[in-house]
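What follows is a structure written as structure tokens; I'll ask about it next.
Rest of the complex left out; these chains stay put.
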Amino acid sequence: MPTDNEQEAACHSGGDEHDGGRKSHHSDQMKANLMTRLNRIEGQVRGVKGMIEKDTYCDDVLNQIAAIQSALGSVGKLLLEGHMRSCVIERIQEGESAVIDELLVTINKLMK
Amino acid sequence: MPTDNEQEAACHSGGDEHDGGRKSHHSDQMKANLMTRLNRIEGQVRGVKGMIEKDTYCDDVLNQIAAIQSALGSVGKLLLEGHMRSCVIERIQEGESAVIDELLVTINKLMK
């Protein structure tokens, strides 16, 4: 059970959350990485709003949309990797294979 | 500034822009539609940042990422449709088939 060594994301069970207390616990480094990426994505979305308002040529806007899609995909991959390396492994080792059902649903959504 | 027929997006040539003056001109209705969608997407991205900060269970975050991807994809489809129904048609009718080269590059990026 990770105590101070939280370099990797980890899934917690316990607590009084309405979701049964399940939580992810990303390392500070991972959190900072994700926040930087999400801040940039938020800025890109605001940028697209500005482009629409200024009637920027659609092809340029479409290229910006494709860039955001790609940046979001990278965040998704980081999260998926963290999830699989922590929660999925932990829960399977605890015999809780329902984590696989849940994961398959999520992967199908991400693969669309 | 187009006056009467602004129902459809339209691509302008002319002006002193650094991009050769090429502009898109979406109808007010289309602009409002795109802005509403982009505001919602911006809110969703901010929501994901909050989820990361609160250590929300990764699978839930991943589902939210998939929802944003899908919302962005819809904005991309709207823009692509507007672009093809206006600029692409106009420029091809003016014999400027380079618009197709540009469009193929963009579609390839969106299809990744």
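Of note:
By written order: A and B. Residues from 1 in each chain.
Quick note on the criterion: contacts are C-beta pairs under 8 Å (C-beta built on N, C-alpha and C of every residue); 3 or more make two chains touch, one makes a residue touch a chain.
Model, not experiment: these values are computed from the prediction.
Of the identical chains in this model, 2 are shown in place, and the full complex in the file is built from 4 copies.
In this section, only the chains that are shown with their structure count from here on.
Rounded to the nearest 5, the angle that brings the Cα atoms of subunit A onto subunit B is 180°. Per-chain CA centroids place subunit A at a distance of 23 Å from subunit B.
Across the interface of their complex, subunit B is touched by residues 9, 11-12, 19, 22-26, 31, 34-35, 38-39, 41-42, 45-46, 48-49, 52-53, 55-63, 65-66, 68-70, 72-73, 75-76, 79-80, 82-83, 87, 102-103, 106, 109-110, 112 of subunit A.
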